[in-house]
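A single protein chain has been omitted; all remaining protein chains appear in their positions.
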Amino acid sequence: MSVVIGEMLIKSSSLQSLYRQMLLIRRAEERLQKLFADGDVPGFLHLSIGQEAVAVGISSVLGVADTVSSNHRGHGHALAKGVALSGFFAEILGRADGVCRGRGGSMHVADLSIGMLGANGIVGAGMPITTGSALALKMKGAGNIAAVYFGDGALAEGVIHECFNLTSLWALPVLFVCENNGWSEFSPTERQLATNLEKLSASFSIAFSSVDGNDVVAVADQAGKFVNEMRDMPSPRVIECQTTRIRGHFEGDPQDYRDKEEMSMMSERDPIARARSQLLAEGLSDLWFEQLHAEVDSEIDVALNLAKRSPEPTIDSLVADVYTPRLGVS
Amino acid sequence: MSVVIGEMLIKSSSLQSLYRQMLLIRRAEERLQKLFADGDVPGFLHLSIGQEAVAVGISSVLGVADTVSSNHRGHGHALAKGVALSGFFAEILGRADGVCRGRGGSMHVADLSIGMLGANGIVGAGMPITTGSALALKMKGAGNIAAVYFGDGALAEGVIHECFNLTSLWALPVLFVCENNGWSEFSPTERQLATNLEKLSASFSIAFSSVDGNDVVAVADQAGKFVNEMRDMPSPRVIECQTTRIRGHFEGDPQDYRDKEEMSMMSERDPIARARSQLLAEGLSDLWFEQLHAEVDSEIDVALNLAKRSPEPTIDSLVADVYTPRLGVS
Amino acid sequence: MSEVRYLKAVNQALYDAMEADDTVFVIGEDVGAAGGPFKATRGLLERFGPGRVYDAPIAEAVIAGVAVGAAMTGMRPVAEIMFMDFITLAMDQIVNQAAKARSMFGGQASLPLVIRAPHGGGLSAGPQHSQCLEAWFAHVPGLKVVCPANAADAYGLIRSAIDDPDPVIVVENKTLYAAKSELPDDPQAVPIGKATISRPGRDVTVVTYGAMVREALTAADQLTIEGVEIEVLDLRSIQPWDEAMVVSSLARTHRLVVAHEAVEAFGVGAEVVARMADIGFDELDAPIIRVGAPFAPSPFAKALEAAYRPDASDIVRAVRRTLA
Partner (left out) sequence: MSEVRYLKAVNQALYDAMEADDTVFVIGEDVGAAGGPFKATRGLLERFGPGRVYDAPIAEAVIAGVAVGAAMTGMRPVAEIMFMDFITLAMDQIVNQAAKARSMFGGQASLPLVIRAPHGGGLSAGPQHSQCLEAWFAHVPGLKVVCPANAADAYGLIRSAIDDPDPVIVVENKTLYAAKSELPDDPQAVPIGKATISRPGRDVTVVTYGAMVREALTAADQLTIEGVEIEVLDLRSIQPWDEAMVVSSLARTHRLVVAHEAVEAFGVGAEVVARMADIGFDELDAPIIRVGAPFAPSPFAKALEAAYRPDASDIVRAVRRTLA
């Protein structure tokens, strides 16, 4: 497996390609949003609209041999790590060709073959998993690292303490990526925390950086810097990405707890609009955007059509597949 | 229930009385040590020999309406809070007249009528219990506080994070008392922690103080200061008491992991010897000590004899007593 | 008497209990301003204020711990664990502390605390948001476990749970929240430990609880057509459970089916069967059949989940087997 070193990747992956990835995630989620409204998506749907720059910026410095774990709001994390779009859609629609054969859904999208260790329905639970993954990677000694995405609300769970302690103590290469969107479901996180990530990181002597999580280049730069250090000399890092949850906690959330002002400022903070302005300033034409959008939309159409044509999964393999089949073992 | 304000108590309880309490705990544990060696104490026995100044100093500023929770090394905490000596011995010997009727033993000594919410066999578990107790006390509004004793090893458990966060966020009157003896069972705690209590407290904006935990006056002074503040205006405090585990992790521990040097320095650090020197310097005579020792020993003899005469508990009430009997409810 | 949603009955029970006793308070994630993720605590903050309704951070271990410590200190806490699956993070406080305190302190303490935990599938919420873990708690001496199947029982069992001197786990089925059933105008407490006959019958006893009661009643309708009258017994309480009522029904029908939504293997049903295979053995004319979820995590996809969850047709099949 090839180890992709962050800096190299940032250079080769121009803002154009980062933009494209963010756009793909956005459009994919917008389609899901619509499908959900039409009653075609079962279960809970937590969209990451507004937070795409985090996933794209982080993944731009990771290779396939690096691992990521994610949380309930994990669509962007999965797609940015390289989960195939049609398997992704099929999963969320609950179809047989879903990456998890329709058994996991939105909160459990995973593809272990590319180091995507799964979204997770349990707040905070990705952190210990990532700690273990990082230990394994360190034991293997190939310079790979493990990243974990979590929200600001997850800072309240005790497990973060155990993970900060262990990764610092054993110098494990975990990149802790906090998506700080200010919300824990329907409550402002400031009413849930008497600390913050900077202070917590400091108390475990873990290098910390806070970035504008809606600026994809800022995320990629800082992540690249951290990951390069980590590859040379394993140890944890914390990157806090200030970002914006543009939609509700989940689809169907009326959001009556959010005030007008916050809602109105959102478009300004939109990471995709920002990247677009930058690219326009760099001289890209409207036509370029139009073409790109068309391209992305058609990519999504193809994948989604594939997903929609996928059959409903059948129950028969469910029980047989709980444990690993073993040749010669009855 | 009367609220005893720390400072007043410190004044009235002179060093002599603190010395007496420490001595009582020490001698009681020395008797247990011998009883254990003779095979008369069932189960695990974690002695707090060397750590008496913490329990005595803290309890000197607490009243009966204040609560304490403790851990596996809780004999001193219980006695200092006022658990009756004979019921204490009877419990540890597993007798019917034990404070817990022989059902709990050394790791579960409790007397809720005086706010001793129990020793605890689960490392760290006293902290959330104390957090809840403090919330109840705050709701009642009488200015009482809740204290929890825990070891340095417990700092690794995630629950401390949740409790620091909640007590700070909700301004709950918890006095976190760490007995830092440098050991987590057979491992030096420094090999288990990438942080320390000062940093952790700071990260949650909880006032912190580190004291010489083998100096009973230093413990009582700092605790008194903290508790007075907390009674006026509820909020958490952390007091770290640097102390010395003179015996093994439990009785029977060969302690081959401890080096000679550490072992030889122990007597210097002995809190009781220290208090004795202070009292000698203040002019107390050897005779005074002799008399006090004789008095304490005879108090212990009486209690222990009572305990030893207590019958073995019988199984009959065990099952009936798992739930609270209710009149008129079948 | 009026038809109300199960959820409304839960809400009213909490409200009335808080009115009746000011040591009762609620704590949980988003239970305050948001009125609870399922709206079970709606209106409580407005009525009782932030000193009785605590919006907690996402930290289940300390939420349970607060209940334990507050109960030791004279209060009657009612903690909500948003989905029963998250109770995995609070097990020490519930199992090692709450359940054992009374016994291990020699009977000194009563811990009047309640943990509310919604269980069950049907929402395509996937493997980590659909589990029915009540069997775990029923295995722990010191805990009581109830699982109401309708509005009146939801009201009555929650009132009893809050009133109870010992720790009670109240398991609420998520698919029932929206279901309507009758609630008396002056609803009463329902004693913990008493089952009820939801439908009398003479041929086969079907013991069940929670959302499966509805399925059993549907099965009863179907079976009537075949000339089979099943007696549907709603346990309501799982720990303690009403062994006497099950035996006495069995003494009439001589055939037994036990059904629940939880995974069949090592579930609550196993205990009911095991008791009847002992004390009820002489009454048995046929094998005892259990109905429960297959041995797999609860799947996400609608079709999969529907096939996975036991329902009326499974009960019908089981009943037929006992009559074969």
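Going by the order they are written in, the chains are A, B and C; count residues from 1 in each one.
Heads up, the rule we're going with is that a contact is a pair of C-beta atoms (placed from the backbone, for glycine too) under 8 Å apart; a residue touches a chain by one contact, two chains touch by 3 or more.
Here the structure is a predicted model, which is why all the values come from computation and not from measurement.
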Missing chain touches which shown chains? A, B, C
The one of A:Arg26, A:His77, A:Arg101 or A:Arg274 in touch with the missing chain is A:Arg101
The one of A:Leu169, A:Ile272 or A:Ala307 in touch with the missing chain is A:Leu169
Tell me which residue among A:Met22, A:Leu62, A:Ala80 or A:Leu318 touches the hidden chain in the full complex. A:Leu318
For a quick check of understanding: of C:Ile58, C:Ala71, C:Ala135 or C:Val232, which residue touches the chain that isn't displayed? C:Ala135
From A:Met22, A:Ile92 or A:Met127, the answer for touching the chain not displayed is A:Met127
Which subunit A residues touch the hidden chain? 67, 69, 98-104, 108, 110-113, 117-118, 120-122, 125, 127-137, 139-140, 146, 158-159, 162-163, 165-166, 169-170, 317-318, 321-324, 326, 329
Since one chain isn't shown, list which residues of subunit C touch it in the complete complex. 85-86, 88-89, 91-92, 95-96, 99-100, 103-104, 126-128, 133, 135-136, 138-142, 239, 262-263, 265-271, 273-274, 276-279, 281-282, 284, 286-290, 295-297, 299-300
State which residues belonging to subunit B touch the missing partner chain. 42-44, 94-95, 98, 100, 102-105, 107-108, 120-124, 153-154, 156-158, 184-187, 191-193, 257, 312-315, 318-319, 321-322
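The definition used in the following text is that only the chains that are shown with their structure count from here on.
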If every chain is reduced to the average of its C-alpha atoms, which one ends up farthest from subunit C? B
Would you mind checking which chain's mean C-alpha position lies nearest the centre of all protein C-alpha atoms? C
Subunit A and subunit B have mean C-alpha positions lying a whole-number Å distance apart equal to 46
Using CA atom averages as chain centres, what separation in Å is found between subunit B and subunit C? 40
Shared-contact residues (touching 2 or more other chains) in subunit C: 56-57, 59, 61-62
When you check subunit B against every other chain, which residues touch at least two of them? 158-159, 162, 165-166, 169
